[in-house]
Structures are given as C-alpha cells and as structure tokens.
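Please read the structure below before turning to the comments.
The other protein chains are all here in position, but one chain of the complex has been omitted.
Our next item is subunit A:
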Amino acid sequence: MTNIPETGRTPRVQIRLVVIQILVLSLLGTLGGRLWYLQIREGAEYAKQASGNHVQQVVQPAVRGSILDARGVPLADNETRLVVSASRTELLKQKDDGKAVLTKLAGVLGMDPQEVMLKVRLCDAKTPQPCWNGSPYQPIPITDEATPKQALQIRERSEDFPGITAEPEAVRRYASPGKSNTAQVLGYLSPVTDEEIQQAKDSDSPYLRSDQVGRSGLERQYDKVLRGKAGVTRYEVDNLGRVIGQAKADPAQPGANLVTSIDARVQRVAEYELDQAMKEARRQFDKITGSYYKADSGAVVVMEAKTGRIVAMASAPTYDPNVWVGGISSKDYAKLTGKDSNYPLLNRAIQGQAAPGSTFKVVSTAAAVEAGYDFDGRYPCTSSYSVGGQVFNNFEGENFGPISLGRALEVSCDTVFYGLAHNEWKKDGGINPKKGQPKDYFFKAAHQFGLGKETGVDLPNEVTGRVPDRAWKQSFWEANKDYWCKTGKKDGDYVEKIAYENCLEGNKMRAGDEINYSIGQGDTLVTPIQEAVIYGALANGGTMHAPTIGKAIISADGKTVTEIKPKVTGKLPISQATLKGMDEALAGVVTRGTAAWKFGGWPQDKIELHAKTGTAEVYGKQTTSWLATYSKDYTVIMTIAQAGTGSGASGEAVRNIYSALYGVQPDGSIDNKKALLPQPQKGLPKVRTDGTVASPKISKDPAKDLRDMQKAAEEGTSTSQDGTLPGATTPTSTAGNRDTRRRQRRRGGRRRLT
C-alpha cells in the first residue's frame, strides 16, 4: 500500500462525487414519489381497473317465491326439472375442446350431437341461433327435460362427462289447485330484456340472460319480493380467460312467499259460475238485437267487505298460465294477444270498464240526499219522463206512483232519478250555468265514491273508469270537436245527428246527459273492482278500502312475516241513517225487488243478502249485465258483457257463490261443514320450521262439489241426513234447468227490473 502515493482527494472530484450522490438520491426519491402517487393517491382507481380486468361473474338464479292462497295452498310454485348443462371453461380445457364429451352426452340424452355443439357455442353478430347468448362462464343449459335416468347416467359417470352437470332446477308452475285458474290475477313471467339486464347490471341483484321477470298480475306487482336475490360467484380469470380462482361467492337468496287473500276453492267456484253464467246467457235470446246473447266477456270479484281483501277474482275469457312456462311459442302468443283472441290476458275485474247501469243508483241516491232530498220523501215513479220533447222511459214502462228513494232503489225506478237529476241540473243553471254556480251533487258524489280513479288494488295497470262531469266533457269535446263538426249532419242518420249535436254543444252539460248519467248510462265507466269497493263500503258501514290481494310476505326461511294491512282510502259521503235506509232497500232487492226472482228460498233471516242489479246500454252492442251484491262479510260483483240484465245473467251464479261460501243448501238450510268460508279467513297459514308453508288438502273441484250437493238435495231427501224437508215450495235455481228457471221467474219475480 505504501507504494501508492497519498494524493488525497482533489476538491473537484470530491464535489463531483457529492453531486453524483445527490443525483442518485433524487432519482430514488422520484421513484418513491411516483410510487406513492400511483399506489396511495390513485390506488383505488387502479384497483378498480384491476378487478375489472380479471373478475368474471357467474350468477346463480334465486328460486322464485311461491304465491299461496289464504290457507297456504300454492297457486304458483316451482317444479323441479332436471337440467343438464355444460361448463364452457371446463370443456375448453379438454384437448378437443370437449367435442368427444358433448358427442357422448348427445348419445345419453338422445339428441343430435350437432345440435348439442351448436347450443354451447357463443352467440355473436354472425352466429345464428341456436347459440348461447349468456356469459361464457355461466353453465350452458343443454336440456331442461332430462329424465332421472339420464341425469343419473351423467352424474354416476362424472369422470366420463367432465364439465357436464345434471342438476335439478326450479321452474315456475301454476298449480291450479282445485281446478282454479286465477290466470290474470297471478299474471305471468317472461324473459328479461336486454334493457333490463343493462339497468340491473351494477345492482346487487343482476339479471341472468335466462331470467324471467313478472309481467302482469301478482307476479309483476310483487316481483321484487318473489324474485329473491341471485347469487353471484366472482371468478378470477387470467389474461386468456382461464379461471384461476374463486374470488367471492354470495349464495343465492330464495325469494319470499306471498300469501294472498285468495281462497282457491272460492276462486274455482267463482270462475266456474262465471263461465256457466256466460254459457247460459249464450243460450238466451235477446229480443232487442234479435240474436242470442254473445256474453263474450265477464268478470267476478269476491271481496271481504270489512277489509277489502280479495277472496276471488276471475276474468273471462281466460287462459292457462302454464303456456308461459319455459317460453311461450309464437302460436300460443298470437292466441293470447291476436285480434281474434278477445284478449284473455286482460284482467277484466280491474281492466274492464263499462257503464254501471242501475248499480250506479246507490251513488245517485247518496247524491240526492246530499242535495237535500229526503230519503224517505215521496218521488213520482212514472212510466216516462220527458224533457224538452225528449222522452225518457222507465224500464218496460212501469209505473209505481210516488215512492221513497229506498223503494226506488229496490224496484230500480229510473224516472225518480230522472226527475231528481233534471231538477238539480236546472238548479245548477241549466245548459249555460254561471261560473261557479253548478253544485253538481251527482258528479261530486261519484268522485266521493271513488269513481274515475284507481282503487289502488295491488295489481298493475288498473284502469280508472270515467265520471263524465263538466271537466271531462270539455276536454273530450276539445279532442273530438273537429271530427264531430266534420262528420255531423243535422238531418243525417243517428250517428251523424249525434255528431252534429256534439259539435254544437258537446262541451256543455245537457239535461239529457245528466238524466242519463243519474241511472248509470251514457259516458260513465266503472270497473268491477270499483263496484266492489262501493258495495263493500255499503256493507261495512261506509269505509272504502283499497282492495288487496297480497296478505303477507313470508321470507323463504319462514322467519320474517310481513303482513300487508288493509288500506282504508275513504268514507262514503252518506250519513248512517241514509246508509241504513239504503241497506234495507238493497236487502229488499233480494226479497222483493229486481233480484228476488233469483233468490227465492234464500235464508235471508240468517244470511242477509243485499243486491243491486244493473243493465247498461252499449251503443251497437247488447246490454252489459251487472249484479252487485253483499252480505255482512262479503261483497260479490259480477258483470258480463252482452248478456242482458244483471239478475238474469248473473243471479244464479252469484247465488251459487254465496251458497258455496256459507254452505247454503238448495232448500235454504245451512250446512256449516260444507261452507267454504262462512267467515273471512283471519289468520295466516302456518309456517313450518323449515320455512315452508303448511297447506290443507283441497278438493279436486269445489265447483263440482257444490253442484253435487245441489243435485243430491234436488234428487230427494234420501241423501239428506238430518231429514230436514227442503223448501219444496220454492223451486231452486239450477243451472241448465231452464224450466225451473222460467217457473221461478213467473212466481218469484213479478217484474223483471234492472
């Protein structure tokens, strides 16, 4: 070492070395700073990008909840089908991309190997069906109709079928307990649309491409609770799309069960009776049009009067909801929606609207009392009423002399209401009232009775009906006046004349408008469910409810029960005294009024029925029949289009529904054992510890049971155990027995009024 001179460090080199050191440090500092910026400041953003890079989702569908009737009988549930599916990721791991396995599988399933291959290829713009348009990480269903034997073959030899699974899967089933159909109330499911998938993509319950969504009825209204929450498994994949790990798995949460207030047995009876009534009406000859009644559509609502809960709701024509299961064929779809289908998908109980006819008179009566007319006063029921040369006839020209409002309801006297409405029209200022002058008691009452707006029933797409008040007339005229003024002729045919008049003063409330309106004719439209609310309120002392079908939501594990409470929407604008008077009058309709000829022998002293019949005129069509009834507990509304009078078309059917509810025998005796629902179902069905809902056994066909009971009673007392003599003097009404019916009409019903 000593041979090396001790030169020491020259300052220049020393300084430069320090500079180098500082440079090095600053470079490293730069790196540290940049690292901090990327990882700490922007870290979240990159983490998001990274997860988007390599995470693929596989969604397990949740089992859809059941829809149960009030006693727990499933109306819509799921059946298990064996679904064989192939995992693309597994297949692609195989040497030949799974071709051999798929061919073998096709052999087991008895399918064409080519078809199976096509089913597992991915769809793109150029690929025609069949192809898989879901996520490539999702198992691809090959068939959902595998037999247990085929499934066993696949599962037992799983080593021969890598990537193939045969699993039971839940598929919707509309069980039709006791032959009830309930199609329009239950609604249906149909595949999810691209748009919906996009919308739900980032939500916590994304849709599968194979998902079904409730499209109408309860399936739609309660879709969210029934649907449950799809399970999501996030798989990490590498840059070639190969699965390298399972990141996170949220198991599927099955949907909740919906308990409804529907009673499947009553539902079946209501459906059957509606159908029978329509069939019967088609056998009746209509003198006015000179043809048999068409009776092309109808609806019936059975509602608990005190709560607004729907016990049964049927609409005709109907269809089998199971056609939707597993995808509807285009042929079936055309059958349901085509021009000649008569639209069986419509729920006419909430979507059918017609003039209410005389069932509207309860509204007019309330309006008259509100306007200051004494309920028990005397009003002339003449055979006709004329205004300015126009003559308005009473039904079949009957004349009862001066009668009270109650009696007017009972016998459905039109002219009493004509007079009252005309009087009010004049008081309101006639054809040209001053601004703010019209009190419009009759129109106000209709609104107060809940007409012209939805009842709020828990079903989608309810229609509002219409109250043809001044505001409506004005807007309707504005919308149509051009057309009327163009087509209207002073001396033309009926339509042209009407158009001409409408053009001139269609925006004004004419005397004839208000007179027609007072008996539920003309432009007024109501739905059966609105009638149910009104007559239910009359039954319970004046409280109007938003009708409800859903009664409770029970979580899949049975642990949470969310009750759906009845909803009060308002009070009828009637004093208790008037209500009592109307109640008595409507009872009179059954015992001696327009419906009496259909209710002969009814145990009125034990089960008091109240009714109002209605026959609404429809231009160019046969009359719409209405029958609005109630007992202490239930209100039953039935309407059939183009079927004649309310009592004639629906009397027997409605009576049969009450008979089934209360177990009334043809002779008028009451057999509580046979009663389906003598009191409204109060509690909820029992929930077992495993979360399933206990359901009682249900007869194969409650409607047939009723007929059998009636037949047995009619055939003699031999089958009657207690030996009570049937009310032999009162012939019973049995469908299909027209002789009996005629005779009854002659004896029980002196007059046939509406």
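Criterion: a contact is a pair of C-beta atoms (placed from the backbone, for glycine too) under 8 Å apart; a residue touches a chain by one contact, two chains touch by 3 or more; residues count from 1.
The rule is simple: contacts and distances are computed from a predicted model.
Asks: Per UniProt, what's the omitted chain called: "Maltose/maltodextrin transport system permease protein", "Acyl-CoA dehydrogenase", "peptidoglycan glycosyltransferase" or "Acyltransferase"?
Replies: Missing chain, per its UniProt entry: "peptidoglycan glycosyltransferase".
Asks: Give the residue, chosen from A:32, A:338 or A:402, that touches the chain omitted from the document.
Replies: From the options A:32, A:338 or A:402, the contact with the absent chain belongs to A:32.
Asks: Since one chain has been left out of the picture, which residues of subunit A touch it in the full complex?
Replies: 1, 4-10, 12-14, 16-21, 23-25, 27-28, 30-32, 34-36, 38-40, 42-47, 49-51, 53-55, 236-240, 244-245, 247
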